[in-house]
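Of the protein chains in this complex, one is absent; all others appear in place.
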Amino acid sequence: MATGPPRPPGGRAHTDDSRAQTTLDFAIGVSLFLSVMLFVFAFVPGILQPFELSGEQDTVLSERIASDLSQGTLGDPSEPYVLETHCTVAFFDEGSASPSRCDYEGSTIQERLTVEDHRNVNVSLRGTLSGADEDLLCWDATSQRIVERGSGDCNPDAGDDDRLMTGGETPPQSNDATVSSRRVVGIQQANITMRVVVW
Amino acid sequence: MTERGTSTALSYVLTLSIATLLVSGLLFAGSTFVEDSREQVIRQELQVIGEHLASNVEQVDRYADAPETVHEASLEQTFPSRVTGTTYDAILRENGGDPTLTLRATDPAVTVEIGLGSDVPITGETFADGGTIATSCEISGGTCDRIVIENA
Amino acid sequence: MSERRSGVDERGQGHTLEAVAAAFLLVASVSFALQMTAVTPLSASTSSQHLENQLRYTGAGVMASVEERGGLSRAIRYWDESEARFHDAPDGGYYTADPPDNAFGRALNRTLDERNIAYNVHLVYERSSGDRAQKRLLYRGEPSDHAVRASRTMTIMDRDPLIDADGTENGTQTVSNASTYFLPDADTGGPVHNVVRVEVVAWRI
Partner (left out) sequence: MADLRPRDERGQILLIAAFTLAVIFVALALVINSAIFTENLASQGEVAGSSEALTYQHQVRQGVTEAMAYANRYEYSNPESSVQASVVAMNEQGSHQQATAGQIVDVEFGGSESGWRIADNTSGGSTFENESTPVADQDWQLAEAVDRTRDVRINVTDPSALSGGPATAFTLEANESLSSVWEVRLWLDGSEVVVDVRTGNGRNGECRVPATSPVEVDVTRGLVDGQRCHALTRSGTGGNRMWWETGVSAPYDVWVKNGDQVRGNYSMVIQGTPNSDGLSGGPAAGDDPYRTDAIYSTTVRYLYRTSQVTYETEIEVTPGEAP
């Protein structure tokens, strides 16, 4: 039988027990590998989680809608950020046809903003016209003026043509996956805030 | 020596097949996972680029509406020329009165459509590859006949 | 036989070595992947840039809506001739804590102060010699590096009257004949007094 490589120091005999070390080596090796594998498989989804992209374009969409409404559609592009009263009021009148002289078409907010119908959008005008805190605005048909919702002149469900200045679905309070864009605009010589929420 | 009672050839084949099975399974699972997330990122990136391009088109439309006479109106923006490794192109189409902007990626064929207002003057079809895209007005007689996109 | 046997010993340690090498390769690839991606603490939250864009539009919108009622030009001429500073401004000559009591000041207060956004308002104009000068209308401190600026250019004519504290036009004093008015006549021969650029620099606190 040819002699193998020189005996390892310590003079251990070539007996079966040498396999025991091999088993030990094997055990160490595989366990180490498996532990690293498990660690990696636990760790990698963690890296990916913040980059699970969903609805990234909502940010750009809400900015686009807000800029389009505040600088052109509800007013005149030659005077950005100033809204024309009647086209603005008619914009929030969902269900009836859009006046032909205004710069939008269709009868729902989605059609008027040319977004797909399944998209959730909400457009609202808020302001502090009287009193201290900001409130949703309302069109008071009798005085033909824009007033705060809580100002007493605003009774949208009283049959006359008063109307709350909000359109589209109501944004969910709970989940945080909504993107909102704000623009300060002028209407009827007052400055108010237009808020566009997309989710 | 303990005899395992299996022939060398059999155990050899058995192990090898398990091994290849294991590796190919791993490889296959991994690559589909990467492919899926790549396609998802491509779709999102095309949508973001599409929204930016749509807001550029609307801005040029406002440029054309504001003054009494417009002589030139153009706006360019530099987008990535490749989206997660694949090239893409953008098409601005009249689409019969309901103008749309379509972005198509080539490698995994991903298509994204973005609707534009019907008052935006777009006729026919104009086309631009990924990269620096210029949105401008084709003007005659002081008014903007149609808005086009092209590579700057 | 022995060949295999001796192979067995080395293979044993060799085997562990490969497992270790495999593990190392795995960890190395993960760390390399991490290095390659531009993962920053803020990269997942892109809202800060989005908020800055909103702030820029807010500044522009406030000035546009105030100017529609002529409030911006009047805010520039809201000058107290005898005190040689803006009406009721503190000694520094510019407003600090509360904004001026005119349409522009109220609009700024309502849209920016109530959202605890700090802001400075500067008036940039030219002297007759042609070099640029800057006058503080309202100063709240050094802007942070996330500050945004919105600006609007107003033309003031030679005979535009100064505005009194209650907002009405002064009968006698105009921008030209008021001796202590900060804005010089940059177009001495012609009808234009000066072209002033109103800059609102806003930042979140």
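Letters A, B and C name the chains as they come in the text, with residue numbers starting at 1 for each one.
As a working rule, a residue touches a chain if its C-beta (ideal position, glycine included) is under 8 Å from a C-beta of that chain, and two chains touch if they have at least 3 such contacts.
Predicted model only: the values in this text are computed from it and were never measured.
Visitor: For chain C, which residues touch the unseen chain?
Guide: 1, 4, 7-8, 11, 14-15, 18-19, 21-23, 25-26, 28-30, 32-34, 36-39, 43-44, 46-47, 49-50, 52-53, 56, 60, 64, 67, 69, 124-126, 130, 132, 151-160, 186-187, 189-192, 194-195, 197
Visitor: Taking the full complex into account, what residues of chain B touch the chain not shown?
Guide: On the side of chain B, residues 1, 4, 6-8, 11-12, 14-16, 19, 22-23, 26-27, 30-31, 33-34, 37-38, 41-42, 44-45, 48-49, 52, 55-56, 59, 62-63, 66-77, 79-80, 83-85, 142 touch the unshown chain.
Visitor: Touching residues of chain A against the unshown chain: what are they?
Guide: Touching the missing chain: residues 19, 22, 26, 29-30, 33, 37, 40, 44, 47-48, 51, 53, 56-57, 59-60, 63, 67, 71, 77-80, 85-87, 89-90, 99, 141, 144-145, 161, 188-189.
What we mean here is this: only the chains that are shown with their structure count from here on.
Visitor: Report the inter-centroid distance (CA atoms only) between chain B and chain C in whole Å.
Guide: Inter-chain centre distance comes to 34 Å.
Visitor: With chain centres defined as C-alpha means, what is the inter-centre distance between chain A and chain C in Å?
Guide: 25
Visitor: As a quick test, compute the distance in whole Å between the mean CA positions of chain A and chain B.
Guide: Roughly 21 Å, centre to centre.
Visitor: Which chain A residues sit where two or more other chains touch them?
Guide: Counting only residues that touch two or more other chains, chain A contributes 63, 67.
Visitor: Enumerate the residues of chain B that touch no fewer than two other chains.
Guide: none
Visitor: Quick one: which bits of chain C touch chain A in the complex? Just the residue numbers, please.
Guide: The contact residues of chain C facing chain A are 1-3, 5-6, 8-9, 11-13, 15-20, 22-23, 26-27, 30, 33-34, 37, 39, 43-44, 46, 50, 53-54, 57-58, 60-62, 64-66, 68-69, 107, 110-111, 114.
Visitor: Quick one: in the complex, what on chain A touches chain C?
Guide: Residues 1-5, 8, 14, 18-19, 21-22, 25-26, 28-30, 32-33, 35-37, 40, 43-44, 47, 50-51, 59, 63, 66-67, 70, 79-82, 128, 134, 179, 181-186, 189-191, 193.
Visitor: What residues of chain A sit close enough to touch chain B in their complex?
Guide: Contacts found on chain A: 16, 48, 53-54, 56-57, 60-61, 63-64, 67-68, 71-73, 76-78, 103-105, 114-116.
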